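Of the protein chains in this complex, one is absent; all others appear in place.
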Amino acid sequence: MQAVVLLPGAVPMLHGFAVPLTPQGNCPLVSAPPWHYSSDCMAIEYWTDPAAIAALLPPGVTPDEDARGRAFFWFLDWQFTGSNDELTDPARYQYREAFVLVEAIIERTPINYCPFIFVDNDAAIARGWTQGFPKKYGSMYQTRSFSAPSAAAAPLATGSRFGASVSAHGERLATARLQLEDKIANPATIFNRPTVMRRYFPQLAAAQHLKPPVDELTLSLTDDLKIVDQWAGAAQLTMPPVQGEDMHSLAPLRVGLGYRLGMSYTVTDLRVLKNYV
Amino acid sequence: MQAVVLLPGAVPMLHGFAVPLTPQGNCPLVSAPPWHYSSDCMAIEYWTDPAAIAALLPPGVTPDEDARGRAFFWFLDWQFTGSNDELTDPARYQYREAFVLVEAIIERTPINYCPFIFVDNDAAIARGWTQGFPKKYGSMYQTRSFSAPSAAAAPLATGSRFGASVSAHGERLATARLQLEDKIANPATIFNRPTVMRRYFPQLAAAQHLKPPVDELTLSLTDDLKIVDQWAGAAQLTMPPVQGEDMHSLAPLRVGLGYRLGMSYTVTDLRVLKNYV
Amino acid sequence: MQAVVLLPGAVPMLHGFAVPLTPQGNCPLVSAPPWHYSSDCMAIEYWTDPAAIAALLPPGVTPDEDARGRAFFWFLDWQFTGSNDELTDPARYQYREAFVLVEAIIERTPINYCPFIFVDNDAAIARGWTQGFPKKYGSMYQTRSFSAPSAAAAPLATGSRFGASVSAHGERLATARLQLEDKIANPATIFNRPTVMRRYFPQLAAAQHLKPPVDELTLSLTDDLKIVDQWAGAAQLTMPPVQGEDMHSLAPLRVGLGYRLGMSYTVTDLRVLKNYV
Partner (left out) sequence: MQAVVLLPGAVPMLHGFAVPLTPQGNCPLVSAPPWHYSSDCMAIEYWTDPAAIAALLPPGVTPDEDARGRAFFWFLDWQFTGSNDELTDPARYQYREAFVLVEAIIERTPINYCPFIFVDNDAAIARGWTQGFPKKYGSMYQTRSFSAPSAAAAPLATGSRFGASVSAHGERLATARLQLEDKIANPATIFNRPTVMRRYFPQLAAAQHLKPPVDELTLSLTDDLKIVDQWAGAAQLTMPPVQGEDMHSLAPLRVGLGYRLGMSYTVTDLRVLKNYV
């Protein structure tokens, strides 16, 4: 059965954490938290033009001078489940994602800010918008590790080669390559900044287009974060200019290490850092 | 150039009517209105269980007793353009849609309410959520009329047969058939109710899940509405039960006439009828 | 009911013009001809490197010196029907296509040869392979003309702007633009060369990889060819280099006129010009 949120005031009770709201509550894009995730990830460290990062930051978020333009490009194969065994309905709930995190500062705290993100699933778009991730629809692929030995298996081992790509509307936005070298003993040392987003919902009523009802700076809260099987190696990353997109403003000037890892966490909450309204 | 909305307070000016907001303003899911639309449509009149309609209506919207469960199932092939020649980028801006409209009453005014809608484009999802349409991602097809004569052309003529379908995540949600009989002299007599939606944006912050920041009853405002080339004929409609969906609660008990028509309008505004927050 | 081909020798009779063959014959990728087609098309005249064309021609097909590298890039929105009302099942039988035709000579006869073609439907791939079109899977879009007047309608009228694109596996292979200027009085003068293809089916049995069982030069036969509503205008075409593709070897050096037209025909036969086996 669906874990439902009862909407107060509805005479016929309508259920759902997001639209569509129904009496049965079987079909909202998003059911109420907890939201559980597990993933295989490729993350490419790189440096872009610090001015391009600065130009994308929302009010109150400032450039991290020490980072000198450092960013990470992530590709993720996700499996999602809520309280209703969603993981056994992979046609609806398994999905792929790609995003950029740029290093920045909020009140002297180093954070990652997410200006661009793509996903291939409508439930993931809806959860993302609810958190503040500016998700658009894209098509993502990354090389997977299979357990049956083969030239096609890409095992977690020195020398294994991985590729990944993200496209939207038939335009390639980023392509990455990674060759594994070493297993990382302590993954916690690599990815330890909190992630900050801008949660935003537009206003269409005329004369109020400049007054969005939701415009907040939010902090992603992840319970039970686990990072496993993390490997590092030499990486490549390209982000060609594409008409109708702006993500290439963050194209790499220099590429650092690439990482391949497993990551899981649970989401039940969100912290609002600033309200811009 | 992008028609931009300047966000007040942003030190580096970020542009976009919806996310993602960028200095260049080339890539928001939605640019500022006006939004211009033209479409080819199939609409199937049918009657469902009045209790199923009543159970889906939000507060303040009441059943239309005279309608006895009347609804319309629509399939639409859309072309969109804003202020930047978007119609020449059909990979991003051409899309397909399917939705149900049920007949209801607000303060003694007959209206159509939209409880379910599917679309195959992320910009259309974002515009729809902004208006209050509870859009999910689907896959829609309808027979088209081509001008080159052929057994495959489906001309607008007596006897032409059309089909349409909507699926989501690989499950067929509705299938329709239509055989044209007569051209309608005065289309305005068929589709003349205003469309009402529930505009809703969830709250993720813990302990506030029941307090969505946006929960309104809205009225769709369409400028320059034109309906052309409207034909009517015998129709079929099936809406099988599908696990993980609720739209089949509105399955047809009886099917009326089917229509094939062209429709265009422009959106620049939205009227809020009630604020549920 | 399915128009079936009885396969000789099959004790349980299996039906289908292509695989899968079944007793019921409801599900082959292709049913037996006639195959009826109607389409809306954009075709862009352009000139590429004559040496690039020459390098792609199969044995017995020679460069057309007078053409000086002339080619056409086509985008087509197709509707297909066979003998079973397939046009009312658009989810299976409506599709989009893009291809290049290069001008060449066979035994002093000017022809068009098709070296690259993309389509978004498996039935169309199967029919194409059967004829000799080297179809791969792609994603195509072209601006459509809608009858309801709007800035989004793109009517067939002077000044209307159209765009089109083809992508495969998330890489943009070609993008075109067209602005209508004049209606063509006599369409037959523009597209009057027969189309020639290489029909090819590989051999996997070891030591016979160089001996394909089917390797023929074929001539497309189109009954009842009709071209209607043909307009011409100024055009643009780009074909960027893409890793894993070779179509950009035919990138434009110069672009001529663009055309927008309707086209229909029926296929029931194929002529084999040469057998390379």
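Order as written gives the chain letters A, B and C; numbering starts at 1 within each chain.
We adopt the following convention: contacts are C-beta pairs under 8 Å (C-beta built on N, C-alpha and C of every residue); 3 or more make two chains touch, one makes a residue touch a chain.
Quick caveat, the model's predicted, so the values are computed rather than measured.
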From the touch rule at the top of the page, work out which displayed chains the omitted chain touches. A, B, C
Out of C:T81, C:N112 or C:Q131, point to the residue that touches the absent chain in the complete complex. C:Q131
Tell me, which residues in subunit A touch the chain that this view leaves out? 36-40, 77, 79-81, 85, 87-91, 94, 139, 141-144, 146-154, 161-165, 167, 177, 224, 226-229, 262-266
Please give every residue of subunit C in contact with the chain that is not shown. 5-12, 14, 17-27, 29-30, 32-33, 54-59, 89, 91-92, 115-117, 121-122, 125, 129-131, 134-137, 169-171, 198, 200-206, 209-210, 213-215, 243-247, 249, 267-272, 276
Where the unshown chain meets subunit B, residue by residue: 139, 141, 165-167, 169-172
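As a convention for this text, only the chains that are shown with their structure count from here on.
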Using the contact definition given at the top, which chains are in touch with both subunit A and subunit B? C
Turning subunit B onto subunit C by a C-alpha fit takes a rotation, in degrees to the nearest 5, of 180
What's the distance between the Cα centroids of subunit A and subunit B, rounded to whole Å? 29
Using CA atom averages as chain centres, what separation in Å is found between subunit B and subunit C? 33
Taking each chain's centre as the mean of its CA atoms, subunit A sits from subunit C at a distance in Å of 39
Touching two or more other chains - residue numbers and ranges from subunit A: 169-171
